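Only one protein chain is missing from this complex, and each of the others stays in its spot.
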Amino acid sequence: MLLIECPYCGVKAEETELSPGYEAHLKRFGPGSTDEEFEAYMFARKNPKGVHFERWRHSYGCGKWFLAARCTATLEVFGTYPAQVGEPPADIIEKIKARRPDWKGYK
Amino acid sequence: MSEPVSALGGASAQGFASVREIGPLGMVTLRAKPDAKGLAKAVKAAVGTAVPAVRRIVRDGDRACGWMSPDEYLLVMPYAAVAGALEAIGTAMAGEHHLAVDVSDARAVFRVEGAKADQVLAKLSPVDFATLEADELRRTRAAQVAAAFWKEGDGFTVVCFRSVGRYVFDLLATGAKPGSELA
Partner (left out) sequence: MSTRLSKGGRLIDRSAAMEFTFNGKRMKGYRGDSLAAALLANDQMLVGRSFKYHRPRGIVAAGPEEPNALVNLGSGGRLEPNQRVTVTELFDGLEASSQNHWPSLEFDVGVANNYVSRFLPAGFYYKTFIHPRPFWKHVFEPIIRQSAGLGKAPKDRDADRYEQAYAFCDLLVVGGGIAGLQAALVAGKAGARVILLEQHAHWGGRAPVDGDVIDGKPAGQWVDEAVAALSAMANVTLRDRCMAAGVYDHGYVLADEKVADHTPGDGRPKHRLWRIRAGRILTATGAIERPLSFAGNDIPGVMLAASVRDYVVNWAVSPGDRTVVVTNNDDGYRTAIALKEAGLSVPAIVDARANPSGDLVAKARALGLRIEAGRGVAKVKGGKRVTSVAICLQAGEGAVIDEIACDAVAMSGGWSPVVHLWSHCGGKLVWDTVNAHFRPDPARPPLNHDGGALVYAAGSANGAMKAAEALVDATAQAQAAVAALGLKPAAAMAPVAEAVAEGPMEAVWIMPQGAPVELKSKMWLDYQNDVKVSDVQLAAREGYESVEHTKRYTTLGMATDQGKLSNINGLAVLANALNEDIPQVGTTTFRPPYTPVTLGALAGEARGEIFQPLRRTPMHAWHERNGAYFEPVGLWRRPYCFPRTGETHAQAVVREVNNTRSALGLLDASTLGKIIVKGPDAGKFLDMLYTGVMSTLPVGKCRYGLMCNEQGFLSDDGVVARIDEDTWLCHTTSGGADRIHGWMEDWLQCEWWDWKVYTANVTEQYAQVAVVGPNARKVLEKLGGMDVSKEALPFMGWADGTLGGFPCRVYRISFSGELSYEIAVPASHGAAFWEALHTAGAEFGAMPYGTEALHVMRAEKGFIMIGDETDGTVIPQDLNLDWAISKKKADFLGKRGQQRNFLASPDRWKLVGFETLDGSVIPDGSYIIAPGVNANGQGNTQGRVTSTYYSPTLKRGIAMGLLKRGPERMGEVVEFNTVTGATVKARVVDQVFYDKDGEKQNV
């Protein structure tokens, strides 16, 4: 059972205190978008074996959504950060590159 | 008009720790960012304490202010003091974006007391009590429902939603049964 630190309150929360929220850093496409854009937003989810960015909510704690960089194969957690960002923080990117030299980047 | 009634009417149970429902207790949810203008003044006026740091609760007698999330505080006070507190917050934070609501009746509050009170909670919540600070407000899970607690006096104050008050009381009473001490 995963153990993930909430970046807001610092609690090392076990999975039962959290709710999963699937892929992070999605861009919303609303009215006016093409079918392809909407499809990408709504349905096209990454499912990598390796580094993945995902949403978690500290639902039994402070109630806040945060984002986590995690390896889906080894379950290594590279870091967590608040959800109010457009892309992963530089220090987490650096850490992932150091741990996974072959990593192609988050996009 | 009737007297306010707490969720369980003051139920209690005695085991290796004692469990009792307290209340009705005054509680206000105050949502504001830590840098909101007038926040410190509002908290001071409502409960007489400073604004707590992350995951902390500042207590002063029967009043307290706890950190609930980056933009939420829990104000604790006597039940009758809520209306005054809401008014004081409104005054102190006039013109500043915030939300203050009375949640006194939405909660059930328990005291779990005794030298081994932490063992009762350790059966319900994934919390390391050895590292829980004296002034820490921990929001977590008690078995299958949300709960929050902090150390107070000879034990802990436990807060949950009113509708599951009976469930949480039964959990606490079961966990405190004699013969089930963890150490």
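We call the chains A and B, going by the order they appear; numbering starts again at 1 in every chain.
By our rule, contacts are C-beta pairs under 8 Å (C-beta built on N, C-alpha and C of every residue); 3 or more make two chains touch, one makes a residue touch a chain.
Predicted, not measured: the structure shown is a model, and the values here were computed from it.
Peer 1: Touch partners of the unshown chain, restricted to the chains that are shown, please.
Peer 2: In the entire complex, chains touched by the missing one are A, B.
Peer 1: Check each of B:Ala53, B:Ala80 or B:Val101 against the chain that is not shown and name the one that touches it.
Peer 2: Going through B:Ala53, B:Ala80 or B:Val101 one by one, B:Val101 is the residue touching the chain not shown.
Peer 1: Just the residue numbers, please: which parts of chain B touch the chain that's not shown?
Peer 2: Chain B touches the chain not shown through residues 1-2, 4-7, 24, 29, 31-32, 71, 97-99, 101-107, 119, 122-123, 125-128, 130-131, 143-145, 161-167, 170-171, 174-175, 177-180, 182-183.
Peer 1: In the complete complex, the non-displayed chain touches which residues of chain A?
Peer 2: 1-4, 14, 19, 21, 28-33, 35, 38, 41-42, 55, 57, 59, 63-65, 71, 74-77, 83-84, 99
The definition used in the following text is that only the chains that are shown with their structure count from here on.
Peer 1: If you average the CA atoms of chain A and of chain B, how many Å lie between those two points?
Peer 2: Distance between chain centres, rounded to whole Å: 31 Å.
Peer 1: Taking the complex as given, what residues does chain B use to touch chain A?
Peer 2: 54-55, 67-70, 72, 126, 138-141, 146
Peer 1: What residues of chain A sit close enough to touch chain B in their complex?
Peer 2: Touching chain B from chain A are residues 8-11, 14, 16-17, 60-64.
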